[in-house]
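The next block holds one structure in the form of structure tokens; read it before the comments.
Every protein chain but one is kept in place in this view of the complex.
Here is chain A:
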């Protein structure tokens, strides 16, 4: 290969797109490293504190697309305080100063301010795509800057962010000359929407493929929007309530019939269930259906809708569908690849919740299933063994039994054998979440069999440090390990410090690790940031050696090449 000129090698590299592969190429030799870094356009940074903007720009001066992730995953469940960190501002400032030709920015769990959005919108002439997932810190004023200043905006995709809605006119900030929109997702906005501006924007966006509306867009507006965007592929319905005899409903039905490209449906934030039948004519084309926010739609209406969706590959639903409903899914959706069943009753024990029977039915009926997230009331080892036999191709298996520490409800045994069967059968398993009553045994199985496992979530499980050690010693590909409320302590934490260099991060909260254990770890591994998050009582965390036996509330450690971060709030103590 080295006999070829650089341009040829570079051309070959163009065909290599995955980050993993690109990273591997760059390690082959110095000349490949050099060629690769100048030709890399898309960069993925899984932990924004593992490196810094200067190093990014030094290595990849030609980057066009940047993906950044901030807070650890458990931040989604209120385990990380809001002010912990993950600020995008320094990154945007550095990128702006360097005049890099940024076209796409994708952020997850980061703090974004209106100032950042304004700077972003003014600094990059060719900026096309902004995707914000689970971010916070900005308002609709920031959106207005993006709308007004990004001349070639293609994607504005806001997924589940906390956005302060100033009920302003951000939608009318898109200039009349803006006709390039492909994706417009503002479903997470809580406030009112300027419907006139929205309709005009959609009408002048012939390339619009994905439109996700918020709850403030009523049914009659939806009808008009769909009528001027029949090319839509991905639709998020906002408020979907009306008297079914009204004229708008008839118009909606007519518009829906014309949307022959529609493949993905979501939303229904406020929905009158009997109106769902308007979508039946296009259901046979749907590959993705997300009804996880449609808390108003129950049993029979859900099932009627799903019975029309024979090509469904992805289904996100609430457990109000029940085991019977899942049986209908199993017999209808033979192409199903990904299923998520969310809890609909936080206080537990509704008749409509799902059990192990629904899971078994799905595993038996859907041979292509590879990803599942399943919240349920109860589980048995026998069911999990059956599921493992039916579906050996799982890549992601996440089971959440709502009551922690709940054993097999038939045998009262721990669920070690059931999960053991899953990891043994599913040789491609990359992500696993455990729940129910579990001893160290399940971790022995995981360490032994889960060779491809990259992410493991543990809650209320295990007996001794051995459990955690089995995982750390066995899972060679582990990247992210997150543990809460489990009896793992310093022995496990300190057994093999070099392991953490091969991982992105480790989270441990309400476990048995002590302050002195964490200090020792930090001493042994200066290339790790060892963060202690302690919100309750600052006096508990004394510098004094005697207090070293104090248990640590929350520990978050991650490898980094840039040392201690400077932006940590007072309650985060970096050792």
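Please note the rule applied: a contact is a pair of C-beta atoms (placed from the backbone, for glycine too) under 8 Å apart; a residue touches a chain by one contact, two chains touch by 3 or more; residues count from 1.
What we mean here is this: contacts and distances are computed from a predicted model.
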Should one name the undisplayed chain from "creatine kinase", "Calcium and integrin binding family member 3", "Monothiol glutaredoxin-S9-like" or "Auxin-responsive protein" using UniProt, the answer is "Auxin-responsive protein"
Touch assignment to the omitted chain, from A:65, A:113 or A:439, lands on A:439
In the whole complex, of A:300, A:428 or A:473, the residue touching the missing chain would be A:300
Missing-chain contact among A:357, A:463 or A:567 belongs to A:463
Cross-chain touch to the chain not pictured, restricted to A:115, A:535 or A:567, is A:535
Even though one chain is not shown, chain A touches it at residues 76-79, 134, 160, 162, 188, 242-243, 246, 273, 292-293, 295-301, 342-350, 352, 375, 400, 402-405, 407, 412-414, 437, 439, 457, 459-460, 463-464, 485-487, 509-512, 535-536, 551, 553
